[in-house]
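Provided herewith is a single structure, encoded as structure tokens, for subsequent inquiry.
Missing here is one protein chain; the remaining ones are kept as they sit in the complex.
Labels A and B are assigned to the chains in the order they are written; within every chain, residues are numbered from 1.
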Amino acid sequence: MDSTLFIVQLINGIQYGLVLFLIASGLTLVFGVMGILNLAHGSMYMVGAYLAWYFVQHTGSFALSAFISAVIALCIGVVVERTLIRQLYRRNHLDQVLLTIGMIFVFNALQSLLWGNDPLGVEVPEALAASIPLTGIIEYPVYRIFVAVFCIVVAAAMYYVINKTRLGMLIRAGESNREMVECLGVDISRLYTIVFAIGVMLAAVAGVVAAPISSIVPGMGEHILISCFVVVVIGGMGSIKGAFVGALLVGLVDTFASVLVPELSSMMIYVFMAFVLLLKPQGLFSS
Amino acid sequence: MLFKKRAERLFMWVFFPLALLMPMFLEQNEYYVNKLTTIMILSIFVMSLDYLVGKCGLITLGHAMFYGLGGYLFVILAPEYEAVNFWVYTFYICAISAAIALVIGLLVLRTSGIYMIMITLAFAQMTFYYFSGSIDYGGTDGVFVYVKPETSIFGLSLFDLDNPTHFYYLCLLSLFNTLLFFKVLVRSQFGRVVDAIQVNPGRTTALGYNIFVYKLMSYVVASALGAYAGYLFTLQYGFVNPSMLSWTTSGTALVMLILGGIGSIYGAILGTITYEGLHYTLEHWTEHWMLFMGGLIILMVMVFKKGIAGFLEDLLEKRDGK
């Protein structure tokens, strides 16, 4: 591998890792605060991508579509939490798994009902359609860099919210002690609704920004969900910092594996995960 | 008595005689005989999962790994154009799967709860992608089985595996034996410790039991039987492919479990029949069958947690009480 290819793969890996972080952070946030394992989280990523496609078709503006999709996702999050997820707080893990599998079925069915089963694609928005030349022959698309920067901005915003605001304080308190938060006179059920809705929105936004650089196909949600599992298992369940580090590691391992060991590339992240677990069974940043 | 509940006994008296006579009703209608055979095979798979999830409290999303391994081990071990002995290979496949489960169990069972759910899933995905990407084993297309095994034992050949009705009876027999085996296991002295661990692991450790060993053995046994089911499936359809290993196979099995009633063992059969029956009916009616199936699953989790077996038990016990 020469150095240019290496750099390209490095940027690709980081960019993929950052998108993974966007999705995995929602998964780990919901788990950390509410103790819920949401298997349907990947479906939200899928919903985001399909919504982006749908609205780009109708409005022609990617930015507008992204905004509308995020708002819709937020609403979906509120409705799902209020009707379904709420029932799970006092239930065991098995019920969580089964109920969210049921949700996957429903989302997949709705997707095929509303948008069909053919692969779809979204054009890269014109303003970002250029490429930056790296060497004489190799160029790197601006949009991918935009995605990476966007994810970093979101990560920074999350860091700010969690560490510097009242909502963030409640989230951190809720992670360590549910009763205490309730004693403080905080409406815990509203906090849960907000956290879940934000989690859903993060996954959907990831779906939106990833739409122009990946094909929109049925089953994309499940595929990304399982990669996110690997991310949070490596990072430590419930830890946002862990999700960030885990996502970057998974992104890099996956990208480099597809160049170095193409025939085994898809399984390398799982091998990597098993290796991490051997050393640290609770993940890298478990609390 | 092995079958203590009235619902269980009722099920045994209705299901197995009916299943024995079924091929006669179907008058060699191969499609339905095959469909029912698949239900028997899936029931074995779901039952082994029920033992893990319902009886041992070990929630796994990676049980399909062993289902797929059962199939792949056969095509890896058996010569391509030569009929091998069914029973010998049953032994090989169960033994090797058990050994693999032992190693994986050592890793997986160190964790619990949500971690275990995700790690079992990750191991299953690992094998899924290994076989999907493997050129030797046909990638996503999988491998064909050209010659089915012969089933002679001490010179006596009872089943001709190319004959669907024979194959049906082999699977029915296997299902019956699996059910019996798990019922005996649950009632056994080993089962006593497993029960104790599920209700109160801390207490069981304080009484001097090394609970890890009991979990590991349960995991190994259930995995070996899951692999046996996969082996039968591969023989029935004459091929093996990575979709057997996919996480939807594990997820669907869990869904069948909750439909039938978790922890009841025989409920696995009821759940499999119900799921496959519903799937078949809905699919013929609308291509968006998943919408209804998903709704049903959500409904089951919310209000009907005990499944069909639990419903039957409540019904019969209420009658008893009065």
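Methods note: a residue touches a chain if its C-beta (ideal position, glycine included) is under 8 Å from a C-beta of that chain, and two chains touch if they have at least 3 such contacts.
Quick note on the criterion: contacts and distances are computed from a predicted model.
Colleague: Report the protein name recorded by UniProt for the chain absent from the figure; options are "Molybdopterin oxidoreductase family protein", "Aspartyl/glutamyl-tRNA(Asn/Gln) amidotransferase subunit B", "Acyl-CoA dehydrogenase family protein" or "ABC transporter ATP-binding protein".
Modeller: "ABC transporter ATP-binding protein"
Colleague: Need the list of shown chains touched by the one chain that isn't shown.
Modeller: Looking at the entire complex, the absent chain's contacts are B.
Colleague: May I ask which residue of B:79, B:155 or B:202 touches the chain that does not appear here?
Modeller: Answering carefully, the residue with contact to the hidden chain is B:202.
Colleague: Among B:77, B:103, B:158 or B:184, which one touches the chain that has been omitted from the display?
Modeller: B:184
Colleague: Among B:121, B:161 or B:217, which residue is in contact with the omitted chain in the full complex?
Modeller: Of the candidates B:121, B:161 or B:217, B:217 is in touch with the missing chain.
Colleague: Since one chain has been left out of the picture, which residues of subunit B touch it in the full complex?
Modeller: Counting only subunit B, the missing chain is touched by 184-185, 187-193, 195-196, 199-200, 202-211, 214, 217, 221.
We adopt the following convention: only the chains that are shown with their structure count from here on.
Colleague: Once you find the CA centre of subunit A and the CA centre of subunit B, what distance in Å lies between them?
Modeller: 33
Colleague: Give every residue of subunit B touching subunit A within the complex, in rising order.
Modeller: The contact residues of subunit B facing subunit A are 53, 59, 61, 107, 110-111, 113-115, 117-119, 121-123, 125-126, 129-130, 132-135, 247-248, 251, 254-255, 258, 262, 287-291, 293-298, 300-302, 305.
Colleague: Given the complex with subunit B, which residues does subunit A contribute to the contact?
Modeller: Checking each residue of subunit A against subunit B gives 31, 37, 84, 87, 93-95, 97-99, 101-110, 112-113, 222, 226, 229-230, 232-233, 237, 263-267, 270-271, 273-274, 277-278, 281-282.
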